[in-house]
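In this view, the complex is presented without one of its protein chains, the others remaining in place.
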Amino acid sequence: MKVRVGIGIIAFFAVVAVIGPWLNDLMGIGPWKIDYDAISRPPGGGHLLGTTSQGTDVLAQVIAGTRNSMVVGAVAGVIGIVLAVVVGVTAGFFGGRIDALLSFLTNMFLVLPVLPLTLIVAGYVQDTGPITIALIIGLFGWAPGARTLRAQTLSLRGRDFVMAMRMLGETKTRLIFVEVLPHLAGWISAMFLHLVLGAVLAEAGLAFLGISSADTVSWGTIIDQARQVALLNGMWWWFVPPGLCIALLGTATGLVNFGIDEVMNPRLRTADIKAMRKALA
Amino acid sequence: MSETPILAAEDVTKHFHARDGVGRHVTVRAVENITLRLHRGRIAALVGESGSGKTTLARLLAQFYPVTSGEIRLRGEPVTGPDKRFAGEVQLVFQDPFASLNSLRRVEHNLRRALRLHAHPAADEDVRELLGKVNLTPEAEFARKLPHELSGGQRQRVAIARALAVRPSVLLGDEPISMLDVSIRLDVLNLLARLRDEEGLALLYITHDIASARYLSDDIFVMYAGQMIEGGPAESVIQRPKHPYTRLLIDSSPDPERAAGSSAFTVGEKLGEPPSLVDPPPGCRFHPRCPFAKDECRTEVPPRVEFPDGGWTTCWLHATRPEDTPTP
Amino acid sequence: MILDVKGLNVDYISAKGTVRAVNDVSFQLRRGEILGVAGESGCGKSTLIMAITRLLRPPAALTGGQVWLHPRDGEPVDIAARTDRELRRIRWNKIAVVLQSAMDALNPVARLSAQFADVLKAHGYRDVERRTAELLEMVGISPDRARSYPHEMSGGMRQRAMIALALACDPELVVMDEPTTAVDVVMQRQILSQILQLRDRLGFSVVFVTHDLSLLVELAERIAVMYAGRIVEIGEAAAIYADPKHPYTKGLRDSFPPLRAPVTKLSGIPGSPPALRDLPPGCAFEPRCARRFDACAQRRPELLPVGGGLAACHLHDRERTHV
Amino acid sequence: MRQGRWRFLTRRVGFYLATAWSAITLNFLIPRLMPGDPASVIVRQLQRQSGESVSPETVAAIQKLFGDPRAGLLQQYGDYLVSIARLDFGLSVSRFPTPVGELLGAGLPWTLLLVGTTTVIAFLLGTGLGIAAGWKPGGRLDGFLSPMSTFLSALPYFWVALIALYVFGLVLGWFPLGGGFDPDLYGGPGFLGSVLEYLVMPAATIVFSAFGGWLLGMRNMMVTAVSEDYVLLGRAKGLSSGRVMFRYAARNALLPSVTGFAMAIGGVLGGALLTEIVFSYPGIGYLLYDAVSKRDYPLMQGVFLLTTLTVLLANFVADSVYVMIDPRTREAGR
Partner (left out) sequence: GGTQGTGTGSTGGAADSISLRVNNATTYSRNFNIYSPSTDIAPQISLIYEPLVRRNVFKGGALEPWLAESWEWSDGDKTVTLKLRTDVKFSDGTPMTSKDVAFTLNIPLKYPELNTGGQTYVSAEATGDHTVVVKWKKPAQLDFYRFALGVTGFAPRIVPEHIWKDKDLKTWTNPDPIGTGVGRLTAFTPQQFTLETRADYWGGPFPMKTIKIVATGSDDQTKARLLKGDIDFATISWPNAEQEYMARNPKTNVYKTFHTGGEESLLFNMDKAPFDDVNVRRALAMSLDRSSLLKLAPTGQEPANACGLEPAVYADFMAPGCEPQALDAEGAKKALADGGWTVQDGQLAKAGRTYPLGVKVVQEYANWMAYGKGMQDQWKTNLGLDVKVTAVPEENYDPQLNDGDFDMALYWTGGSNGLYSVFTDQLDPETYVPSGKDAQYQNQGRWKDESTAPLLDKLRTSVGDPEAQKETGHQLQKIVLDQVPYSPMFTADWFVEMNQTRWVGWPEAGSTQHVPHSGIGPDIVLTLKGLKPAGA
């Protein structure tokens, strides 16, 4: 149930991200279209969520922003998870020197303070569009995942079923891809969601710090723009929606992760207290 | 018995390097100077207390890790590493049938991979033939099942079928039934016996359960603290144990016949615990627990004594008067 | 009599449906007696133990029956009907439990002494240290090990410490769930003899659960055999071994190769236990039973007296009617 | 036993030293790889402030003063290592010629105060509630707390902070808008009070969005622990449920959290960046932000180094604490 709600919300945002521009066209609004007659207009009339102090439509911006926020999330998530899998699984599976080296790398990235580092590096890159931001976030975000995956792989590697396949003379590649990786699917998907959310939040944070591209609109940039004007004017319709979108997405990933956790760790599966009460009543 | 053993451990020793509680590097003498030969069409049982090195020996035979000294020989040839040819001859069956099958893969995946890897035909009927061999019928249905749809015994049979797929000549079973429900253990044991008889497999059967060792095997070997202390034909070991430790094992095993109906359960003396393998006792390793320990037991390693019934032991009690068994 | 269990039902409840893991179980335990409970995996042995000690956790719920405890001093208590708070006084004082794996059952972050101390203090013992030493000595552990953490001890030692802990408050009933499954034969024998010895000395009663029938024959006075949540046979240990009345019991008995008797080919019990979710309408053992007949699939046999004990099998219907 | 712990810890020290070195090197390189130099930043600011252009001579002088950050990297690296060893972080550019060390010293207490207290409060609150929620998994409390904290921990916290600032600072006027204290009371009798008053809002927003994470983590550990046999045995022993809950379940469930807590404390310096910016809190985070936007390399390096070293230190402490509190870690760190 929880999981289904979570997946529903994520899917909703994903769909909006994909069809966003088309949706905007359909409603005849655009994130950059300026309506000089409706500056700082509260919700209603031609602008469902009102307009910004620059005469642009908030809804159109949120819709357009969904795409970029989701792109940042997805790209950073993919980069992060790929790195985490490559580093973690390799280290865990091969052990020995490779492990020592990769673990050191992982541990180092674990202790480097990520936000400051991201800030410093993002300042380095010019005109930071969503992909760049995603790259940076992904590059700095893989370490915790790699650590977990390494530990998991290490334990999987020693499991009887892997041993048994190895006894048969199975190749290492196939051992990794066919026997080990599928068992990490739960971890990987949970981690991926975690990374996606982290990236969306980080993107918003960076936008807040002024690291974003003027030509793209994302939830983070909307918040950043809005805070400069909207707060003082009480223009909640401008400031609140992007934040809520992030929170909603976060809650959704949280819910899905709840479910994944329970699948991975059966002991987290809680009794259905409601059903029990009903049965015992 | 004089034919070349298919798989043999010749005087093998395995030391592990680990850290002890204080963080010091220590050497765990898991297996020391053991010779074990597996012959075609025979089942050898390996019994012993927990931690006596049974699994280590089996894994040495399976080339899981290299020996510290000594040699593993396949058909008389020393083996150097776990290559494909070796895998095609020697297979291991694990203790836990729940853990030894990939829970995400169907039965046929396991079998087909095993067949392919060793260049055997891997069509549906080959898979079915294997399943038939381990009595999993209807075969086609079982081939499509996932491990969680199988009972423990069925899983263990799948694991055995997978091992058989490579057409090995040796099967090493590390407590293959200890995780199974009592009611289905016999099923698996009977299957192993049949494989020996029909396929002429050489089998190593590791167990805690002496009764099942007697039931299944031709020869029994007893390990204690990393060493082999007694061996011989099954009946002779069980009926006429030579080493006090073997006797202890047998006496400890539940035996409804012995005491049926009464609870006149004689309380053994303080039997102590197996020794540390890091710093084993000198002389006979069993001497601290042995009620018959003599002076030489404490200082000198007992020699190997052979008996006419085919058995042998390493015990000072027999070193002098090999012909009669001590009656404590 | 120390324990009188009447018509006990335990359900596992979930939104998907309810399964009854312990079904209408009744038995009595005499003072000082050792009752063995045997059965295949999943037949409800542990659930039964948790129910009579009221330690069930969701989704398990006790949905029927009574568990009367008759303490030596005082009124009988229906454990099944009391609140947790009320039970606190009885726990460990009257009923103690030993679980399968001492490694898991001992608090990994507390020293042994602390784990003795908190139960002793909770039940009003004064000289905690002396008592701890005494208890440990009783099971052959040197008292200076009291300051160890569980992980610092070997498996057998932990299991014995567990037993010592169970005896801490001089209980009248000790419930043991497979206390020796995780240790090897030699250690098992030691532990069993210790249990017997202590029982003889202290006079507590034991409910001993295991799937190893051959063990129970030596240890227990009476044996209850469970199948699919029900007791299918209960009787004197020797009688059960010598002449099992239920085909399931017989099958179990014949699953153990003999240690000394001549080896014959044995075959165990074919098939596997039924899923509790959809039990056959008649006898639950019917699909696996070699001696089944028509009635078996239609009517569930009642647990009725046969010979010296009780058995639930239609095979005995005729005998009974003849009597 | 004790000796084993030491051995383990000394092995970890090696790792920390290597990491510290890598961080120091990275720290050295990153700012130097960034475009823009301090001189142009300063010129830009002067220009903005005055609304007019700055003469070429001025520009030349400023460039001369700060030098070229990319010249003679190797030489610089050597000098850098030497001065780091002497705890000399150089002179700040954006506050020339104030030494970086002085700035760090000024910012550190504030960040420690803000994030230190909030981390502790969030940890205690989250963990406490997590214990309660996990004790009866699926129960009413759990059913309420878990989803709620999922939601709370998903809120972007600077967003929460901005709303708080607007509502409580500006509209309601309950709390000051920014800063760490009332400068009019500086050093006076009301100073501590004002520090607390200024702390409330930033601290509350951090706690508000951070405790959910602790709660969820602790809850999950607790749920796992509650199903352990030793907890069952605790109940069977007839101990009070509070005792079982804390001594048996929570005590075990807490172990991973304690490590997490120590690491979180390590993240303190870097963690409050956004909050400090929203509330103009005079801490390290703000200093870093300033340093980055003003290309103040020495300051950037100082902050980054300080942050990294605290994280390392905290990790070391976490390791040590874990070894101390978990009797099972004879052979930890594998």
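By letter and in written order, the chains are A, B, C and D; residue numbering begins at 1 in each of them.
Rule of thumb we're sticking to: a residue touches a chain if its C-beta (ideal position, glycine included) is under 8 Å from a C-beta of that chain, and two chains touch if they have at least 3 such contacts.
Small disclaimer: the values here were computed from a predicted structure and weren't measured.
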| item | value |
| --- | --- |
| Contact set of the excluded chain (shown chains only) | A, D |
| Sole residue of D:Leu74, D:Leu87 or D:Leu172 that reaches the chain not shown, by the stated touch rule | D:Leu172 |
| Residue of D:Pro156, D:Gly180 or D:Pro202 touching the missing chain in the full complex | D:Gly180 |
| Sole residue of A:Met1, A:Leu26 or A:Ala214 that reaches the chain not shown, by the stated touch rule | A:Ala214 |
| Where the unshown chain meets chain A, residue by residue | 32-34, 36, 39-40, 53-56, 123, 126-127, 210-215, 225, 227-229, 231-233 |
| Contact set of chain D toward the excluded chain (per top definition) | 35-37, 40-62, 64-65, 91-98, 102-103, 106-107, 165, 169-170, 172-174, 176-184, 186, 194, 197, 277, 280, 282, 286-287, 290, 293-295 |
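Criterion: only the chains that are shown with their structure count from here on.
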| item | value |
| --- | --- |
| From chain C, the most remote chain by mean C-alpha position | D |
| Distance from chain D to chain B - Cα centre to Cα centre, in angstrom | 56 |
| Distance between chain centroids, defined by C-alpha means - chain C, chain D (Å) | 54 |
| Two or more partner chains touched - positions in chain A | 270-273 |
| Chain C, residues touching no fewer than two other chains | 57-58, 152 |
| Residues on chain C engaged by chain D in the complex (per definition of touch) | 53, 55, 57-58, 84, 87-93, 95-97, 99, 101, 104-111, 118-119, 122-123, 149, 151-152 |
| Residues of chain C that touch chain A when the two form their complex | 11, 13-15, 18, 57-59, 61, 63 |
| Parts of chain A lying in touch with chain C, wherever the complex brings them together | 270-276, 279-280 |
